[in-house]
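Of the protein chains in this complex, one is absent; all others appear in place.
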Amino acid sequence: MTQSALDPGHVGVPRKHVHEFHVRFGDIDSLGHVNNCRYLTYLEDARVAMFFTDPERERRHPLHGVVVARHEIDYRRPLLLRPEPVRVETRVTQIRAASFGLAYEVCDDEHVYARATSVMVGYDLAKGRTRRFDERERAFLEAYAPAG
Amino acid sequence: MTQSALDPGHVGVPRKHVHEFHVRFGDIDSLGHVNNCRYLTYLEDARVAMFFTDPERERRHPLHGVVVARHEIDYRRPLLLRPEPVRVETRVTQIRAASFGLAYEVCDDEHVYARATSVMVGYDLAKGRTRRFDERERAFLEAYAPAG
Amino acid sequence: MTQSALDPGHVGVPRKHVHEFHVRFGDIDSLGHVNNCRYLTYLEDARVAMFFTDPERERRHPLHGVVVARHEIDYRRPLLLRPEPVRVETRVTQIRAASFGLAYEVCDDEHVYARATSVMVGYDLAKGRTRRFDERERAFLEAYAPAG
Partner (left out) sequence: MTQSALDPGHVGVPRKHVHEFHVRFGDIDSLGHVNNCRYLTYLEDARVAMFFTDPERERRHPLHGVVVARHEIDYRRPLLLRPEPVRVETRVTQIRAASFGLAYEVCDDEHVYARATSVMVGYDLAKGRTRRFDERERAFLEAYAPAG
């Protein structure tokens, strides 16, 4: 379902996480195409795969305690029910002490269906407040950020 | 479920559409609060009420053929499962020839849970292309826009 | 949103819980009516209201630790997007040591849209196993069951 396109040897080549998924019948609304709300679900699934469930993570969680603070999304083309998979390609942008950005494309080999960005904030669920990322988390995020 | 706060006599008072709804159990994710994706569903329900299903519309559709081109949303506070209703308050911004903006607050009497904006584009579904709004549509939209 | 129709004085009159809700745009599928899967969501919301969130519960939970073991549902009429509310009317059937049944109608004043039943099982989440209901839980359930 998911693979990472890590190119550590190609300096300057933006790294991205690739999450492949299938449109579900229930994603289609009464207008006959994927409902605009469902794109956020696709982005969420891409994040969950990237941060948590990718088999390569071996069930270790490189990142924990983040919440969504903001989304922006531009819809480019209608997406229909189809057997072929669709991809969410995700890059990390703007890593800060207690937040980072994500930039996504919902696409296949031919088209971009939506472009989006998110602001994610480190959050300590137990203490109920924002938190800074540690070194290990920063290293994980930097692997998906364009080389500086 | 829904009421319009139209104040035609109060020049300069921004008019807004108020949509009241209840959080569903299924809106809650595994972190215990309303999932970020579901807020777009709340905005959608507010638009559908505002444009189509409000009883005061008497099943006439003052606006037809619009699609979502863009959303921005800022999450402010977690929203929990609760018996008390929540509101989406919606205003029209920036009416153009073939598009308009919406600004929303997801709130109750005490808190704002999210603020969002959308860009809506006039669309002719039969012809598959953007379209301009007619006079009747513009008048409808202006009733929810701040007096100029 | 929700009211209880308790008729303690009418022996033999089946008591029922009434949950009122509004169809959401997102409940409609590409065929133009409420998707069959969403009816289970309506039943869930009715149960959550009945067991947990009804204002009359005053945030006390008369029942805790139950899971769904089985559903049966018969679809009777298509349900469309509409401003008028719809109801789920729920009765308790067959109260046993560690399980009980529910019988529902999804309806309005004119039509029944679906009839369904569930088997609910007492479950101790901490211990990960089924459990028996205590006296207080049985009394709560009996208030919604036909008088014996």
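Labels A, B and C are assigned to the chains in the order they are written; within every chain, residues are numbered from 1.
Here is the rule we go by: a contact is a pair of C-beta atoms (placed from the backbone, for glycine too) under 8 Å apart; a residue touches a chain by one contact, two chains touch by 3 or more.
Keep in mind it's a predicted model, so treat the numbers as computed, not measured.
> So which of the visible chains would the left-out chain be touching?
Result for the missing chain's touching partners among shown chains: A, B, C.
> Specify the residue from the set B:D29, B:E84 or B:D134 that touches the hidden chain.
In the complete complex, the chain left out is touched by residue B:D29.
> Which of these, A:V34, A:A49 or A:A116, touches the one chain of the complex that we don't see?
Of the listed residues, the one touching the omitted chain is A:A49.
> Using the definition of touch stated at the top, determine which of C:D74, C:D109 or C:E135 touches the missing chain.
C:D74
> If the missing chain were put back, which residues of chain C would it touch?
Contact residues on chain C toward the absent chain are 31, 35-38, 40-41, 44, 67-75, 125.
> Provide the residue numbers of chain A that touch the chain removed from this figure.
Those residues of chain A that touch the unshown chain are 1-2, 21-22, 24-26, 41, 44-45, 48-49, 53-55, 81-83, 85.
> Using the touch rule from the top, list residues of chain B that touch the missing partner.
Interface residues of chain B facing the absent chain: 25-26, 28-30, 32, 35, 37, 81.
Convention: only the chains that are shown with their structure count from here on.
> Suppose chain centres are the mean of their C-alpha atoms. Which chain sits farthest from chain A?
Centre of mass proxy via C-alpha means gives C as farthest from chain A.
> Where the CA atoms of chain B average out and where those of chain C average out, how many Å apart are those spots?
Taking the average C-alpha coordinate of chain B and of chain C, the gap between them is 31 Å.
> If you average the Cα atoms of chain A and of chain B to get two centres, how far apart are those centres in Å?
27
> With centres defined as the mean C-alpha position, give me the chain A-chain C separation in Å.
Centre separation, chain A to chain C: 37 Å.
> Could you check chain B for residues that touch two or more other chains and list them?
In chain B, residues 41, 44 touch at least two other chains, as defined above.
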